[in-house]
Structure formats: structure tokens, C-alpha cells
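Report on one structure; see the data block that follows.
Omission of a single protein chain aside, the complex is shown with its protein chains in their original locations.
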Amino acid sequence: MIEFKDFSFQYEEGKEDSLKHVNLTIPDGTFLLLTGRSGCGKTTMIRSLNGLIPHFYPGTMTGELLQNGVSLVEMPPSEMAGKIGTVFQDPRSQFFMTDTTRELAFGCENMGYSREEIIRRMVKTAQDLELGEYLNRNIFALSSGEKQQIAIGSVYAMTPDVYIFDEPSANLDYEATRRLTKVMKFLKNAGKTVVVVEHRFYYLRELIDQVAWMEQGELVRTFTREEFWNLEEETRIRYGMRTLFPERELRKYQSPSQAEGTHTPVLTVSGLGYAYEKRTPIFSDVSFTAGEGEIIGIIGHNGAGKTTLLSVLTGLLKEKTGEIRFRGNRLSPRKRRKLSYLVMQDADYQLFASSVEEELTLGLTPAEAGGEKVLRTLDELNLKEYRERHPASLSGGQKQRVTIGAALMKNSQMLYFDEPTSGLDYDSMVRVSGLIRVLAEKGGVIFVISHDFEFLARTCTKILKLDRHQRTYHLYRTEEVIDELIDELTEK
Amino acid sequence: MSEQSIQQKIEQNLFPGTANLDPRCKLLLLIFLGFFSYMIVGDVTGLLLMVVFGFLVAAGGDGKWAVKMLVAYVVVAYLNTRLKYVTIPGLSVIMSVFGVTILKFIPIIMVGRWVLRTTCMDDLMVSLERAKFPREITIAFVVMFRYIPTLKIEHGMIRNTMKIRGIVDTFWKKLLHPLSTMEYILVPLLMRCLKVTEELAASGTTRGLERENVRYSLRPVRFGWKEVAVAAGGFLVLFTLYVLDHTAVGAVVIWR
Partner (left out) sequence: MNNQKLTAKDVILTGALTALMFIISMVISMVMSMLGYVTNVFYPPVVALVNGIVMMLLLAKVPKRGVMTISGVIQGLLFLLMGAFWCLPVSLIVGGIVGDLLIANGGKITTKTMTLAYAIFSAIFTFGAIAPINLLQESYIATCVKNGIAQDYIDGLIRMTSAPMLIVIVVVGFVCGFLGALLGQKMLNKHFVKAGLVSAR
């Protein structure tokens, strides 16, 4: 049993308490969902649980945090290893070894187990979590979902009683999320305590025993599974939570479908194909037409070539076959780069300057950057007060808006978003959706890669979907794709 | 997958033969090679050195690579002799020195890449630890290996953004503004680095990286009689070649 007793914590560099008088009891074997808006203190909760607080993230605390009566905060992380296991958010940044087998062994090797013991544990792990196929592979060649499975395996081999997951679905596609559910179900059935921090939690609904909702460092409300399943939609939205039953609500919030011909066609893609090696095309024969002001979703599992498609469309890669025309003119990769703007999932790659204002004008000629335009753009994106701030000091959402601002300054006709809502709470997701629709009204075409169908349903006019057998993308109406998704969700 | 096949897969040696020598042994060979390679000047002795170490690499599962490097060696050695027909003042000297340097590098590159490719990180950690390297150094060393491919990926992402945004995207702009080019690439790389290492460290710490117990790797790591024999053999070969180099053998000219 884990108990938070009137527990408060303040980071060394923090201005106020990140956790305020939290009281929570987690009985053994409970599946707990921790949720709440960004910055509500969820992450601080799990950092307290896994021993990173106060040893890794120093600060001051009051109250108690006990596991079976023993204080957790007095134990150094090295002593907690093997008792409480954590799977972190970004699968890319939590492995040490370069091959999968050794990564699975990493935790056990740290524990100082004998060779026989390590191998015994690994065999059990590979069997229980079905990781046999993944052994002896280069980690860099794995997809995010596969990397995460290895990360879970590495923790599992240490046989902790408590598992902590930090936004595990943020980087996953639909299928990888399904596999994640399966693994979590296995852990639950094995009697483990599981704590999951998550915004998009629909995939956990069958597993949840208890839900804790936090706001501004306080644990405001806990729900039992029944209470949570029967939560009214209005309350849920007030709490800024994503839906537990996407199949019930997807249609409701779907962007109104428009009759064919509402949009004047501007972008024509025909016979587009790309291959890194001649015999294995990433995709081929992609043809579609997009209209002025359209928002086109791009979906497909990890490794389906979505990023490559985006790179070709933006002009970062040169197409191997086919052509791209915009307002009738054929565009070379160079011209496409001029007209395009890509908003990446990680804004960190896209910020170069030392102030927001400078960031917006970077790479532009003085004529393009001059005048009132910067101020107007800052105003439009609610960034005026951050004008002088360093972009890296902003929150994730603000950084995203800064990169969008740079796109507006560049007058980009084609805007591309890569996973703009990964790790966002309900409010932020709705805000991003709204912003993208406003941008679309300015003209041009917008493309969005996303796994987040709540967001796709709200935002997109059409969806490009991978046809696995032919390795090509076809354009569908959003309704068609949503209907298919709903079928899959209800079937489960 | 059955229990047995999983166990087999886990215990399987990823590379054959000499690749399974203790990492310390491979490192020693490299150090010897680095020391002697520059001092062995003769045509015959140089080629012999390539052949001997080529066999070592081939016996460690990288025959193709060994052959490639051997061919490269012969080609560069031959081209170096052609330089005497080039009589552009200054340039000949530069080219000659360049050619000789490359020739000296080839054996080390051949063995070095092979060691890099065939050494498992946990074997390396354990063997460095057994050699009484402090914990801090073994961990940092392993992280460095793991982080180099990551840097390549992140650099690619940053360059893509710069291209799309038109930030120092042409050769001329780079040449005219070397300092800003450096700043625009380095700053995002460093920002990411701070973020990634924090999560990496958190993940390692919760998995017991700071524990101070003796560690065992998946495969036994031992500096046994095989390692002693290979290291001593390697040293002897190099030393003999060095001695030969100062006799008539060293003066024999094959490349003309």
C-alpha cells in the first residue's frame, strides 16, 4: 500500500508548491489513473513515487509518503530500483544500450544479479511480454512503439511491485496503443500496482480501478471506476478531460462535412512516389487534390511512411516519381520549401533565436519582416507579453504557437503539422484544433499527421490514409475514416 | 516463441570468433597498432601488417570490411607513387603528406570500426570496470556511444527546419556567417541535449544505475589465456615488423 499523507513539495527553483497537501491511498494491486491539465502536478506525483524526488530533483517537502509504512522519500533511488519501476514518456530518450537484448538486461545488470539470474529473468520477460521477436536488434531501428515495449520489458525484468507510466500513449499509433493496453492488462492481472499519468486514457477504460484528478498541485477529486465511467460529459469537459468513450462522441464533435466543390482546388498531387532503395518503395502512386482552406489529416501506423510523405510534400526530399502542382504551377522541391512550413512535434528543433520576436523574423528579408506584421502576428497568437522572452523558456503550447507564428510571417501557403496534439489535455487540444481551423480560413492547404482521432474528427475536412497492400495513400472523407474507427473501437 | 529458443537467442554470440575476445584485449590491440602503424614505413612490412590484422578482423565476422580496406590500402599505396609525376609546387608536398597519412590510418580504421561494431556495451562496461576504471568514466563512455547516433538524427531535424525557414540555407550564407551558422545549429542541439539527458538519467537512476555493486554482463567477460595470447601475439607481430622495417626487407619497393 502506498500512502500520501498531507504531502507537499516545492522544487528548489520553484516559486510555489508543486504539490499541495496531497492525501491519497493506493492499495496494492490498484490500477490508478492520474490525470489533470498540463502543469497540475501529475509528473511531480510520480517523481515522488519513484524516488527521483528529492534526490534527483531537489526541493523542500512536508507531510509523508509511505510504502507499507516505510518512508519513500528517505530512500535513495538506487535502493528503490527493483521495487518501483518507471516507464518514461519519450521512448527515444530512455535507453542506454545500443541493442535490445542488452537493454532488457540493463536494469538487472545494475542490480548486480548473477549471469544465470539475469538470463532467467530475461527469458521470463521475453515470454510474458512476447518480446522474443525483438531480441538482438538495433534499438535505433525500432519504431516508438517497439522501443517502448523494450523499455517496459527492461523494467519488468527487475520485477517491481509497482509500475509507473508517464503518458505512455503520447508517441504511439493506434496499434501500438492496443499492444500497450494488453501489456498493462497483463500487469494488472499479475497483481501489480499500476499508476498511469495520461491525457488520452480511453484505452485504459477496462483496466481503471481508481482515478485521481488534480488541479494546480491539489488532488481535487478521486473517482471509482463506476463513477468515472458514468461521469457526465459536461463535468468531464469542465475538468479538461479527454473522453473515455471516443466512439460515442466522435461524430458529435466532427467538423461539419462540406459538400464537394466547396473548396476551389489548389493543390494537385499526381503519381507521387518515393523510395530510399529502389526495390522497396516507401509509398508510390499517391494522387489527390486539395482545395483552398482544406485541412487534411494523414494517418497510418508508425513506419508507414507518413514522415517521408511529409518530407516530399514540403520539398525536403525530391520525389522519385510524379509531380506536385500548386495553383497550376509545377513545384520543384526548392519552390515547395519556399511555400511550405512544417511545425514539428518537438518545437525544440525549430527554435533558434534568443527572443520570440527575433524568432519570428529569422530567415526573412528586412522587407518581409518589417512593419506591423510582427506585432499583428504576436497579437493573433496571444504571444504579445512573451515578446522578449527566450523561446526555450516557454511552455510546450506557447512554443508551438511561436513556430506557427514563424509560419505566418513567412506567408506559407502549405502548412504541415506533425502530431500537434501529442500529450495535450482536452482544453489545449480544442485550442489547437480551433487555431488550425482559423489558419485554414486564411487560404492555402494544411496537412496534419496525427494519431489523435478526437482531434482529427474535430479538425480535418479529409483524411489521407495508407493502403497497406499497395503502399499508397488514398484520400477519404473524414466521416468514412471515423466510422471505421468507431467500428474498431466498439468491436473491442 | 518457446522458452528454449528465447534462451538461445539471449545467449547467442552476435558475432563469431575473435569478436568475442574481451573488450580490453581489443582495445590493447588498437593501442599497439596505433603506436606501431606510424613507425612502420616499408612497403612489404606495411602490407604484411594489413594482411595480419585483416585476418583478425575477418575471423571476427567482418571479412568483407577487411577485404575492402585491404583493397583501399593497395590503391592508396599505388596512387602515392603516382604523385612523383605531379609537379605542381606546394601541392605535391601536400598531396604526398595527405596520401601517407591516409595510408597510415587505414589499418587503424579497419580494426577500429570492427571493434566498435562488435563490442556489446555491457561487455565494455563490465570489462572497463574490472580494469578498475571508475564508474563515472564507464557510464559516460557508454552514454557517448549511445548518443552519437542520436546527435546525427537531431542534427538532421535541425537542418531540415533551417532549410524550410530559409535560415542560412545556402553555401554562401554559411561562408559569410560562420558564427551564426554555428549558433543556429549548436543552440537547438544543446537545448535538446539538456532535455534528453535529463530523461535518460531519470530512466537510468530509477533502474539502479547509481548502485555500486559488482556487475555481470550477459556473456562472461574474462581476460583469459586467449586474450593474453592474442594481445601478446599482436604485439610480437608488430614488433617483428618494426624490426624488419629497419632491415633489407623494409627497403624493398613494391609500389613504383
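Letters are used for the chains, namely A and B, taken in the order the chains are written, and counting of residues starts over at 1 for each.
Here is the rule we use: contacts are C-beta pairs under 8 Å (C-beta built on N, C-alpha and C of every residue); 3 or more make two chains touch, one makes a residue touch a chain.
Since the structure is predicted, the reported quantities are computational estimates derived from the model, not experimental observations.
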{"item": "Touching residue (missing chain; options B:Val41, B:Ala72, B:Met157 or B:Val249)", "value": "B:Val41"}
{"item": "Chain A residues that touch the omitted chain in the full complex", "value": "13, 56, 354, 390-393"}
{"item": "Those residues of chain B which, in the complete complex, touch the missing chain", "value": "27, 30-31, 34-35, 38-39, 41, 80-81, 83-84, 89-90, 92-94, 96-98, 100-101, 104-105, 108-109, 112, 115-116, 135-137, 139-145, 147-148, 151, 182-183, 186-187, 189-191, 193-194, 196-198, 200-202, 204-205, 209-210, 253"}
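In this text, only the chains that are shown with their structure count from here on.
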{"item": "Centre distance in Å when chain A and chain B are each reduced to the mean of their C-alpha atoms", "value": "37"}
{"item": "Footprint of chain A on chain B - complex, ascending", "value": "1, 3, 5-7, 9-12, 14, 120-122, 125-126, 142-143, 145-146, 149-150, 154, 157-158, 160-167, 169, 183-184, 187-188, 191-192, 195-196, 199-220"}
{"item": "Contact set on chain A toward chain B in their complex", "value": "50-52, 55-56, 76-78, 80-82, 84-86, 88-90, 92-99, 101-102, 105-107, 109-115, 118-119, 122-123, 126-127, 130, 132-133, 135-136, 140, 151, 154-155, 158, 311, 314-316, 337-338, 340-342, 344, 346, 348-352, 362-364, 392, 406, 410"}
